[in-house]
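Just one protein chain is left out here, and the rest sit where they should.
Presenting chain A:
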Amino acid sequence: MLTADPGEVALYRGRRGRTPGLPVGQQAQVLRELAGEVRRSVVRMIDRAQMGHIGGDFSVADILATLFGGVLNVDPGDPRNATRDRFVLSKGHCAASLYATLAHCGFFPKSELETFMAPLSALNGHPNRTKVPGVETNTGPLGHGFPVAVGCAIAGKLSGQDWRTFVVLGDGELQEGSNWEAAMTASHHDLGNLTAIVDRNRFQQGAGTEETKSLEPLADKWTSFGWDVRETDGHDHAQLLQAFRPSDTGRPVAVIAHTIKGKGVSFMEDRVEWHHKVPSRDQVHAALEELSR
């Protein structure tokens, strides 16, 4: 099991204490910077490993930065605290983005990111909770994280505690039926402590979701399953903060975050081939240059 970076933990504790008190504009600026750090780390990790899922890593980066930087009640210095908020990345193939977010928040040293997918690294291509602090369940096969998150939320409710559970789902992932089993369970149990976030980048591995097996009308689907639906720009940190507020009605909350696959690097944006394409040397330089602006 990796261990926390004490310096970053102190910074994180300080930042978390401050950001919720900041005006939204300033808070969003802090989160934007975190997301930028995450994206730059992801480029370096995938360049070193020559493997990864860069398109989805970039579509989800702002969601992860907003959650870890401004919403989740977690402590990288005490990652298994019983009353922590639970965060599940159901689209586990975007582990690079999660690892970078965790490292930039102090859950483990940033230097560890250099081992991404290297032999015997704790940072497998898909996240492993027995090795990486901040990971709640091992995901990778799609349609797994959501039911586990529902179980976490039931646990929170049963134990009468007010911690919350968040799960990030890929949009293509919603083609797995287990998600809809979980959606029904959450609704039946009135899990107002649960927020499911759909990274709606409109692409799956080989094509658009609507060409492959259409998801629309997606908001109506969630509504008909008994969820409160909030649609938002998945790259606008102020909007995301607002969307991640607790349930207004006691119903579980579905946030459909409209995102762009490959967001942040112009030649990757909205292009299906960047699902898991590895950038060339020149592309790495160009990407880092764009992401540093």
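Operating definition for what follows: a residue touches a chain if its C-beta (ideal position, glycine included) is under 8 Å from a C-beta of that chain, and two chains touch if they have at least 3 such contacts; residues count from 1.
One rule holds in what follows: contacts and distances are computed from a predicted model.
According to its UniProt record, the chain left out of view corresponds to "Transketolase family protein" among "Transketolase family protein", "(2Fe-2S)-binding protein", "NADH-quinone oxidoreductase subunit D" or "Sarcosine oxidase subunit delta".
The residue from A:12, A:108, A:146 or A:222 that touches the chain not shown here is A:146. In the complete complex, the residue from A:56, A:70 or A:156 that touches the missing chain is A:156.
Only one residue in the set A:27, A:66, A:101 or A:128 touches the chain that does not appear here, and it is A:128. In the full complex, chain A makes contact with the omitted chain through residues 82, 86, 128-130, 136-141, 143-144, 146-156, 158-159, 177-178, 181-182, 184-185, 188-189.
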